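Note that this complex is displayed minus one protein chain, with the remaining chains in position.
Chain nomenclature is as follows: A, B and C, assigned in order of appearance, with residue numbering initiated at 1 for each chain independently.
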Amino acid sequence: MIRTAIVTRPIDASALIAEVASDTHGATSLFLGTVRDVNDGRAVTGMEYTAYDAMASRELAKIAGEAAEKFDDVMLVVEHRTGALALGDVSVAIAAAHAHRGHALDATRFVIEQLKKRVPIWKREHYVDGTREWIDPTTSHSANPTALDMQQAVR
Amino acid sequence: MIRTAIVTRPIDASALIAEVASDTHGATSLFLGTVRDVNDGRAVTGMEYTAYDAMASRELAKIAGEAAEKFDDVMLVVEHRTGALALGDVSVAIAAAHAHRGHALDATRFVIEQLKKRVPIWKREHYVDGTREWIDPTTSHSANPTALDMQQAVR
Amino acid sequence: MEVRVLLFASYADAFGAQNIAVDLREGATVKDLLAKVRELAAGHSLPPAPLIAVNQEYAAPGAVIRAGDEVALIPPVAGG
Partner (left out) sequence: MEVRVLLFASYADAFGAQNIAVDLREGATVKDLLAKVRELAAGHSLPPAPLIAVNQEYAAPGAVIRAGDEVALIPPVAGG
């Protein structure tokens, strides 16, 4: 069982856990990304997520399909939220259940890592001083070298 | 923030997530172990967990302390339930929050792996045919070689 | 042929538009498209090797663009 979605409503983590639960899958792993109050030392008041919706949905479904290939029989649900989010709001949730705990944990990690590399979603931080800025993981202090790797990979 | 407990009441996963949540820790990882309906091909009706309570509490706290050393500034809550559990019931829950997603995920994995190796808790499966049997991970088909490694390690 | 190129996030801000029209010869590639976009006023704001999607899939520089394709310039992604 696999389901992926880009949503504009709040994410209900408990509902995701219930969705992947099954008496045959003894290990459940959940990952939540939430909006932080500080990034690169700047005080954040909120976050605005925007996506290339059609492609983001496709890419997310593709990643889940790859996870299902790698982790046979995984139960997997992924939701990414877009729109205006407040501090502490959940932006992304990944729930994976499997008979083997290693696979449940690995599937969760695989999805979040791939999502961060490939899914066309962007975020703009709003700061205490009223300014706002698009986050570029390839140049920020918390640089994500994989984004560059990927640009090279498709070339 | 760290809290560990051996409990006899049902585990509330949402409460654990809320407990580790903080505006400074943008990544939350949750692991749940639940009672499966089949083990080594035998139909299971329920599971009975028993512990050497005092030592299990100590060992669990020690593992959490090691996680806090390895994953600086992690928020971590671990609960393991004992007593009679039904199919689908949560036997163990680990919630970890961290500013970095890799650390949140690694901390969760570290705790479950160490818990399975070191914490003196045992389980007896109840089968459809009315029989019941203590699970020995060192001899079952889903053998866990690490238990033996550990016996050697303390020698 | 005229190709409409979708823009998002920081690119949409830089170009002041959600999409731009680019005129390409038949058989033009992703690399050709990029050269055209760079000639525009906001073209200098693009990174050295921006990601491009054709029909909602990441495309290599040599990929040929056809009339009617859905083309998009993809800023560095930042989901999660």
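Here is the rule we use: a residue touches a chain if its C-beta (ideal position, glycine included) is under 8 Å from a C-beta of that chain, and two chains touch if they have at least 3 such contacts.
The structure presented is a predicted model; accordingly, all values stated were derived computationally and were not measured.
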Among shown chains, those touching the left-out chain: B
Selected residue (touches chain absent from view) among B:46, B:102 or B:137: B:137
Touching the absent chain when the full complex is considered, from B:3, B:100 or B:124: B:124
Interface residues of chain B (partner: the chain not displayed): 33, 49-52, 54-56, 58-59, 80, 91-92, 112, 115-124, 134-139, 147, 150-152, 154-155
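We adopt the following convention: only the chains that are shown with their structure count from here on.
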Chain centre separation in whole Å, for chain C relative to chain B (CA means): 49
Residues of chain C whose C-beta touches two or more other chains: 80
For chain A, residues that touch 2 or more chains besides their own: 33, 112
